[in-house]
Structure formats: structure tokens, C-alpha cells
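All protein chains of the complex are present and in place, except for one that has been dropped.
Per-chain residue numbering starts at 1, and chain names A, B and C are given in the order in which the chains are listed.
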Amino acid sequence: MTLEAPLPHQDDDLLDRQLNAGQLQAAGQWTMVWNKFRKHKLAVVSLFVVALIYFVALLAEFLAPYDPGKFDPRYTYVPPQSIGWFVDDGAGGQSFQPHVIGFDIKLDPVSFRRIFTPDPTQVIPIGFFVPGQSYKMWGLFDMNLHFIGPLDPSQPFFLAGGDRLGRDLLSRTIHGTRISMSIGLVGVGLSLLIGMILGGISGYRGGMVDRVIQRVIEFIRSVPTIPLWLGLAAAMPKDWPPLQVYFAILIILSLIGWTEIARVVRGRFLSLRTDDFVIAARLDGVSEFRLIMRHMMPSLYSHIIAAITLAIPNMILAETSLSFLGLGLQPPIVSWGVLLQDTQNLRAITQAPWLFVPGACVVLAVLALNFLGDGVRDAADPYAK
Amino acid sequence: MIDTATPILRVSNLSVDFPMHKSVLHAVKDVSFDLHRGETLCVVGESGSGKSVTARAILQLVAKPGEITAGSIHLATEAGEVDIVALGNRGSAIRQIRGRRIAMIFQEPMTSLSPVHTIGHQIIETILLHEKISKEEARIRAAALLDRVRIPNPDAALDRYSFEFSGGMRQRAMIAMALSCNPEILIADEPTTALDVTTQAEILSLIRELQRDRGMAVLFITHDMGVVAQIADRVMVMFRGEKVEEANVFDLFARPQQAYTRALLGSVLKLETPAPRPARPMAEKPIAEINDLALHFPLNPGFFGRPTAYLKAIDGVSLTINQGETVGVVGESGSGKTTLGRTLLRVYNPTGGQVHYWRGDGTSVDIASLGKAGMKSLYGEVRMVFQDPHSSLNPRMTIYQIISEPLRTNTDMSEHQMMDRVQELLTRVGLPADIGDRYPHAFSGGQRQRISIARAIAVRPRLIIADEPTSALDVSLRHQVLDLMRDLQSEFGLSYLFISHDISVIRYFCDRVAVMKNGKIVEIGDVAQICERPQHDYTRQLISAVPRPDPRLRADAPA
Amino acid sequence: MLFFILKRIAGMIPAMLAISVLAFTVIQLPPGDYVSTYAAQIAQSGETVDSAVLNNLRERYGLGENVVVQYFKWMGGIVRGDFGQSFEWNQPVTDLIWGRMGMTALISVLTLVLMWAFSLPIGIYSAARQYSITDYLSTAFAFLAMATPNFLLAIVLLYITTMWFGVSVGGLFSPQFENAPWSLAKLWDFITHAWVPIFVLGTAGTASLIRIMRANLLDELHKPYVEAGRAKGLPEARLILSYPTRVALNPFISTVGWVLPALISGELIVSTVLNLPTAGPLLLQALKSQDMYLAGAFILLSGGLVLIGTLVSDVLLAISDPRIRLS
Partner (left out) sequence: MKHLRIAALAGISILALGHAAFAQNYSQAPELDALVSSGDLPAVADRVGAEPRVIVPVSEVGRYGGTFRGGMVGGNDRNMLFTHFGYEPLIAWDADWTGEVVPNIASGYTASADSKDFTFTLREGMKWSDGSPFTADDVAFFIQDVLPDEKLFPTKPGWLTVEGELPTVSVASPTEFTISWTKPNGLFVVNAASVYGVQLALLNKAYCSQFMPKYNPDAEANATAAGAADWAEHMVNMCGVGIENIQRWRNPDRPTLEAWRITEPYEAGATRVTLERNPYYWKVDTAGNQLPYIDDLSISVNAESQTLLLSVLAGEIDYESRHTANPVNLPVIAEGMETGDYYISARESRVGNAMTISVNLNSPDPVKHDVFQNKDFRVALSHALDRQAIIDALYLGQGTPQQVSPRQGTPYYNERLATQFIAYDVEEANRLLDSIGLDKRGGNGFRLAPDGSPLVVNVAAVTALGAMADAAELFVQYWQAVGVDARFAAMDRTRFYEEKTASQHDIVVWGATSGGIDVFIDPRDYFPFSTESNFAVEWAKFYIGDGGQEPPDYVKEQWSLYDQIKATSDADEQAALFQKLLDIAADQFYQIGVSTAINGFAVVSNNLGNVPEGTPVGWIHPDPGTLSVEQFYFKQ
């Protein structure tokens, strides 16, 4: 019996194949995550939706036709207009001219309500990148260019309808996007800070510290959140300026939000701590700091991103609920929750359903973030089998 | 008595495909074989050979998205032959076969039984499923079955849960369940792989015994040629989904026809004879001396008061490792051997004893009581190779980053120097030098273990603690890795503490061996002496339980 | 088992104390107190109050004392079953809290039960038939339900049921049954009213429970014991229901711990919108008017309710999972 026969083994075969394939083996963590994430089609779509929403939040002043506070007493509860693209050019043909149709306004003497009848003869030409109300972009540059607006600024232009003071709901929703989405982001940022530190300590140190932190987390999670939020929100000094209230709300939301992130971080740390590759790194003589930052954290990033993505919608919903109860943000700050206070009125349901537009935005944003988070979570560990 | 002329099961041209992302994996390709009553057919092959899929296909248990794409599986019944492939994987026709005519036992006794149902519930359910008898009768039968598989106190055992049993007991219960409806065929899919070697021996003899009693046909799936040699009547060798060779067990071991079979047998047999060793110096110079080392974990730690009991993972171990020597530690699961290895590097802090270590410069330190800084200076000299090459390499770091990490912390090499060094190391462990920018997932288990070894030898260590470095590898790879380690030993004058459950690997690789049980060393001595003339009962039991890859040693071997 | 329960109850005591401290802190935090709120209120109707009178009131309500002293007085009362006085309603808190809390508990528990009743089969089906139409539909429903703010759903449903189906507005009973003793007719009336809040409260939770059940079960479905069961010849439906589902149920049961607080929180908003005779509207009002003992009692009791819920789920878990019971 000879042992000389070369052993055709799968291993060498695999290596050959891979050396020729060239790409896969050089794929780093993020490439792997992305490749896996890409398979979740809804998550990819959601990623674009979320990006779009944050884009809107970033460029709110420019994208909104008007300042959120601008009112027009003639147009209280005006229904939404739709954009037409062609107008009769008078010679029987059509020419390209984006426009909206103006209204014939009558006052109903019984209900004291304005009746808006679209009047096709009132063609209001609109344009893109038109000059309008001036504003300070990000509080820095004076600008007056708006992405979309009527060519004649005195003409009515309400793509999403008007509210009870004749304010443009589209502009308000766009500005509300900034507040609501940043509440989510900054709030989660704060949660992340607390959650990472406490969760990290809890998971890495273990023992007594872990037990104490775990009890605290369990306790916080067992407290019904809304009464707690209400109490804390009611505790806010009422003379705080809106911006301060905004940050206080953030802190309140984060006070509870961090537990979920801490749980994820701790869980990962606990399992990582005993993972062979971490022990191997320790036995390489790696310093504790480098061990955590270089060897453990990279395995956490994608989980943390998933946790964040899933936490943001909760923050947004929480803000909405608090504002709805009148204990969150207050006018003149415009957030989706503040806007939704208007829907508490039966008039919104019966006569001005467009006031639910911010609600649709909440649903869309939360939906997109949830799908995104789902996708990221599934893709978070590309090495798992 | 038994009709052995006509096969009870005829598998013809069976193919099973798994559609992958962009390609199709042909897990089983055009495989045909017969199974006769009263015989044991061993299907042997390495991981990925398609042996398990073949076994599952017979019961229509191929997991999604796998699919039987061609072939037939004819089962002989009183009413003539039934083609199992045609029955599909749902419906009562196939269910009438599962469990009743063909029963199956699985590799993982730990997870193959439901954790939330009693053993009795699961066995009785099977009986009631296929036979119209009362619950009481079924219970009596189940108790008898447990008794038959030698589970003590069978009636009480019926009411216990699987997690209350040891692995061997669970596998016995599994077998009892499989036998509950007197199946004609028993498919055993690596039933002993997860078990300790002594338990494996018991289970193997149990299966053999039951088969004789009942005249069952057994289809036994395994990767272990030792097991094959011990239990097979006929052997079918599979490789990458295809049948390579089928023969009588004695013929196969004596005259393998195919190159693959020869290579496979060769790599198994190679381990049977100890590797050539470098000559030992006359005067042994210790590199590490373990003295009465202990590691006790407190059980039920309360907030207050002292724990009432301790888990004695290491219970007073003394062992000396000499320079250039390979000391093996062998033991079954739970014996404390892995813990011992890790405690030597202070992954766990010992609760008693000393570990004297003589450094390269001749000074000696006590690892057991060394401070953080002291330990840090040792990490370059004492290295570790882990069992699982999948989990011991950080999937998020490149091969270069992984291998250079110890260089970074233990030397002051420049990045450029490290790059050169890593290439040199890769070449040394038999890998291409240009793979530094790749990630571990691009490599197979054997390759990863080489990378692990490259990392271990990166800083010119003196002592390497190798914790089962070959047990996750296929048999054909084991001696390659061991030979590499051997070469490195002579090249760098390394000492090894080699931990393994596999006595054959120990015998192949080690100079001396310590046998551990329950945290204690029961016997220690020269490898040859321990393997040939074990003194301690336990050692004897351990060694005799190892199935030797030689069917001629069997009682029923033809003269 | 008894020992297990006793141990858990003993473990609840520090948690309950912590909740009491928290509740007290929350009600103490707002600047001002009930008396200043009261002053604002009566001033609005045209009367004026001088500060001496207000100080009298503060003394009478014990508001001027040290916070720690107030806490211990409050706790001391609670231990004797006295939750203090509601300033706004001029009634002992005890008189008005049980009925409302009872309704809250009733609605929450009913919702919880119904949530389970719906999410279990859907989740199981969704997992067993992964990537089927039903699975996609239930996933779509789950995400949509999780994304819709409760109160929006409540408003719209309230309007629809009242204006289109003629169910009397909000509440849990028709006027003729509100103060009537329980009877079959009243029960039916309750059911016709209660489904709206239960539906609103339950949707989001049902959705996430479906997700959880589905994920749990998917984890279990590929465990070897399922294959072993299949190899025994068990029919597929029976196999899934009696094996992996039993195991997947365990993490599901322990969700009570977080479902209940979420329910109670959600109940607060929904009941305000739907005008339910539960704790929500009273608590909201009490918090707004700084009726501290009333608010404190509600917060304390909802915390207690959650603890009890968790205890129940622990016990259920122990019953269902021998691994927990026997270790």
C-alpha cells in the first residue's frame, strides 16, 4: 500500500478556485455586509427613502416653498392643489408650463367656512428654483431661492393644503421633518452614548457591575414609559425656550432608549469576550484598549447600526405621542407631532383630511427605518452561517 | 431466517441538488447502492462528500432548498417495492415509512431530542403514531425499550427530560425511540461522533447487538475509518457527492481500488504509527513546571455568604514540560484538559498551585501569580493554537492584520518589516505569500489552521499550547497539520503542550502524555508506554475503546 | 414551584420600592405644586386668592414639608392601604383608583390575550410557510401596524365607528349600562365597545409578536430535534405545533415583561382619545394639574401591574419550560 498518491482534497481545490475568482476573498466586513444587505430588496428601497427624508430635513428651508409660520388668512383650510404641466397657449395647442389652479373662494354663511372651488381660469404658473421668501440657510447664508414655488409669490400655492391659519402644510411638514428626524437621530445618539458605555462596561467587566447594571435596565424597562415621560415632560420648567425644551425632550427619550442599545452591546460583548479570536488577541499581548477598539468593536458596529436604525422610529413615535398629548414640543417649533395635534380635531377628519399628511410621513419614515433596520440586522453578521 | 439475497433497499442513480445563489451544488451525484437485510453498510467520506444528504434522501428529509432531482429509492415491502422518491416529502405514504419501516438516529444527541418533552412522551408518541395500541401498552413497551438500550431504571427515566441525561444516555434514548416500531432499516448518521470515545464504544456495540437481534439493515454514516473497520459489513466511500468505491470491509481495507480510498486510508493509517521524532537530549531541561495547579469555580454564587460547592475544573495538576518536548494531555470531554491549557496562559486565573516557567534568558517566573505586565512579556514566548480555526480568526481582519498582531505588540518592527515577516511565515506554513490582504472566510479549515499556526510562531515562541488543533479537521488534513507542527518544532526548538481527546493523534505526535479525568491527572508517562502498557484502569479503558482502523482485529474477521 | 413563586415575589419587593421612589420623584419634579395650579384655576374664574390662603392650603395638604418626609408619609400611608387624597377631586385616591386601574388591567389583559390569540397562529403559519403570500402579507401588516401611531388609528376608528356604524361615542359602555350592574346584556355591550380600544392597542403589539414568534420559530425549525420528529413519521402540522412551537413559545411568554408596560403606556393615550373609563385620562389630568398623590398612585400601580405581569409570565414560563423549572 502506497502513501504517495497525492490526496485530492477539497481544501486545495477551494483555494485554487478562490485565487482565480479574485474578488470575494478580499471583501472586507463592510463589503460583506453590503452584499448581504443588498439581497433584502425592501431594505434597499427603505435606505433610499430614509436618505431622501434626511435630505429633505437637511435642506428644509430650500425645499419648502414657504416659511413654516407664513400664513394667509384667505386660505384657511384650503385643499391641496395639484401640479399641471401644460397650459393652453391660446392657439388651441398646449405649451409646457407647470402650474396650479387657483380657487374661487366663497364664504359659507351658515358654517362660516370657506368654500374653495377650483377655477380653471386662474392658472398660477409655478417654477423650480424660484425666488421667494428670504431665509437663512442653516442659519448661515441669506437666501431666497426655493426649490419650488409660484412665480408670483402673492399667488396661492398649497400642494398639501393649508391649515387652520392658512399656513402651507407642505412647508410645515418639510420643516417638521427636520425636527422630528433629528429628534430621532440625536436622541439615539445620546442613547447610544449611554448604552455603549453602560452596556460595554456591563458586558466586558461582567460580575457584580454587570448584575447591577442589568437590574437597572430591567427596572427601567419594566416602567411604563408614557407615564414616566409625561411626568418628566411635565417637570420641565415651562420658561425654557423651545430649543431647550427640544433638547430636554431628547434627553428624556434617551433616558429610556439607551437600555435597548445597552442590551445589544452587552450581549455582544459577553459573547465576544469568550470568543476564541478575542482570547487569541489577548494572548497576542494586545492592550485592553486596543483589544476593545480594534478587535471587539468592529464586530459591534453593524449590530449597533441595526439597533440605532430600529431605535430611531421609536424615538419618532415617542416624540409624536408626547407632542400629541401637548407635553412635548410646543409651537412655534414645528415637528410632525406638533402638526399632528391638529388632527385631534374632528374637523381634520371630516373636512381637512390633508392635515394627516404629517401622519403619513411618520408612517413612511418609521416603516422605512424599520425595514432598513431589519435589513441591517440580518446583514449585520455576514460571517454567521 | 433472513432473506439476504434480495436487497431491502435499492438506491439507483440518486442525485440531490442544492440551488445556491448563482450556481447549483450537486450534493449527491448519480449514486446507486443496495442495502440488504441484516447487514451494515457504512457510508464513509469526509465533510462535503454527500454522505449525510444521501442518508436523508432515503427518508425524504432533504432540507430546503435541496431537492432530489433524479433516481429512485426502492423499498421492499410485503406489498412489493415502493419508490420513496415518488412518494414526495409530505403525505401519509411517506410518513408510514418514516419511523416504522426506516428509522433514523442523528449525530447530535444533545439537540435531537425535544428539550420540553419527556423522553417517554417522545417514544410513546412514536409508537402510537404507527400502531393502534393503548397508551398504557405503549408505555410498557417504551420502558422495555429503554431497558433494552440499557438505560437504568427505565420506568422513571420515561418521565425525565433529555437535558437531565448525559450524551451517551440521550443517544441510547434516541436509539430506543428509533427502534420503537421495529423498523426494518436503521439509518445512523454519525451517531457517535459527538460522543466520548468510551461512550462511542458502548453505543457501537449496542447498535451491533440490536442489529443482530432484529436482523435490521443498518445504513451507518461516518467519517471515522476506525468505526468503519469495527462495525461495517460493506463499505461505500463517497467523495464530493459521488460514489468512489464500494466493497466488503475486509477487501476495502486490504485492497483499496481507487486512488481516493487509498489516500484516505493512508492518512488514517499514517497516524497509527508514531511520527519520527527529533532526538531528545539526555539531560532534560524543563521549560515549564506545573505544580499542584487548581482552578475551582464556585457554584451557586450568592450575593452574600460563601458558595457551598465548587466545580473543580482543575484539581491539583502537576506536570513538567521539558524544552523541545511535546507533552500530550488526553482526556474526555469535561476532564479539564482545555481548561488546563487556558489556565497556563491565565485566560482563567488559577485558584491554587504554581506554574514555573523558565524564560529564554534563563530566569524563572511563576505564571500562576504573575502580574499583568509580567504576563504581557510572556505572551511572545508562550503561544496558543486553538481548536476551531473558524472562531479563532477574527473574521473582520485581514490575514496580514491577524498574523502581524503579535508582532505589533511584542516587537518593534516597522510596518514594512512586518509585511516581509508575514509573507515569510505564510510561505513557511505552506500558504501562498500574497494572501495577506484577504479575510479568513476565504479559506478552508485546514488553511485557517495554518494561518493560526503562522500567528503562533510569528514571534519565535518557545512553548506552544495546542488545544485540539486537529480535531476540527478532516482526517486527511490532520497529519499534514501535525507534520507542519513537527517541522516547526525541529526548526525552532519548540516545546508543545498538546491537548487532544484523540489518542491516535497523541500517539502520532507526542513524546509524553498525561491522561486527565475529572480535573486530575490519572496517569502520566512516555507515549509508547501509556499506549502499549497502560497502568491505570481509566487509561486502559480509554485506549481499548478507540476503534482501530483495522477490521482484522474484529472478532468476526475471517481468519 | 411554590418556593419558586415565593422567591420571585421576594425579588419584587426591591423593584416595587424602586418604582415607588421613581413615582414619587416624577410627581415631585414639576415646579410648583397643586396649590399653584389650583390658584391659577380659580383665578381664571374671576376670583382672587391671597397668598396666606394658599399657604394654608399647602400646610393642609402637607406640601410644605421636606420631600423625604413627604415620601415616607406617603409610603407609610400606602402600606396601610391609604394612597392619600386627590386634591383636585377632594376624594381619597383609594376611592377612585381601583375601579379605573381595574378597567386598565382588564383592557390590558384582554388585549394581551387577544394579541397572543392572533399573533401565535399567524406567526407560526408565517414561519412554517416562510416566503409565502401569507408570510409576506403578515410581514407587511406587522410593519405597517408598528409604524402607525396609536392615537391616529384611534381617532380615525372612533370617527368611523360612531358616524358610520352608530356605536355610541367612545367609552366602554352605552349610557344605559354605564352605571348598571354586570349582566349578559352589559357584557355584550362591553364587547361591542371594547373591541375598538383593544384593536388600537393590540395592533402594534400583535405585529411585533408576530415578528417575534416567526423569528423564534424559524430558529427552532432547523434544530435537529425537528428533523428527528419528522423522521419518526410525525405529520407536519402536528410536528410543528407540538415540538418547535412549544420551544419557541418560551421566549414568547417572557415578552409579557415588556408587552405589558407598552400596553399600559399605549392605553394612556388611546383611552384619552377614546374616552375610556380607565386610568389613562385620570392620570393625564392628574399629571397636568399636579394632583400628586393621584398621579403617584397610578404610576405606582401601573408599575405594580407590570411586575405582576412579569411574575405571571415567569410562572407560565416555568410551567412551560422544564429546563427552567428543574434547574
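A few remarks follow.
By our rule, a contact is a pair of C-beta atoms (placed from the backbone, for glycine too) under 8 Å apart; a residue touches a chain by one contact, two chains touch by 3 or more.
The model shown is predicted, which means the values in this text are computed figures rather than measured ones.
Looking at the complex as a whole, the chain kept out of the display touches A, C. Checked against the full complex, the one of A:Thr31, A:Thr76, A:Gln97 or A:Gln214 touching the unshown chain is A:Thr76.
Residue-wise, the contact with the chain that is not shown comes from C:Thr162, picked out of C:Thr25, C:Thr162 or C:Thr192.
Touching the omitted chain from chain A are residues 69-74, 76-77, 107-108, 110-114, 164-166, 238-239, 241, 326, 330-332, 344-347, 350-351. Residue positions on chain C in contact with the hidden chain: 32, 36-37, 39-51, 53, 56-57, 86, 88-92, 95-97, 99-100, 155, 158-159, 162-163, 166, 168-173, 175, 178-179, 271-277, 280-282, 284-286, 288-291, 294, in rising order.
Definition applied: only the chains that are shown with their structure count from here on.
With chains as nodes and touching pairs as edges, the resulting graph is complete, every pair of chains being joined.
Taking A-C and B-C together, the pair of chains sharing more C-beta contacts is A-C.
The distance from the centre of chain A to the centre of chain C, each centre being the mean of the chain's C-alpha atoms, comes to 28 Å. We define each chain's centre as the mean of its Cα atoms; on that basis chain B and chain C are separated by 51 Å.
Among the residues of chain B, none is found touching two or more other chains.
For chain C, the set of residues touching two or more other chains is empty. Contacts from chain A toward chain C in the complex involve residues 219, 221-228, 230-232, 234-235, 237-238, 313, 317, 320-321, 324-325, 340, 343-344, 346, 349-350, 356, 359, 362-364, 366-367, 370-371.
Those residues of chain B whose C-beta lies close enough to touch chain A in the complex are 46-48, 240, 256, 259-260, 262-267, 269-270, 342, 345, 347, 376, 379-380, 383-384, 386-388, 391-398, 405-406, 409-410, 432, 435, 437-439, 441-447, 455, 474, 476-477. Chain B meets chain C in the complex at residues 59, 61, 63, 90, 92, 95-100, 103-104, 106-108, 111-117, 125-126, 129-130, 161, 163-164, 174, 177.
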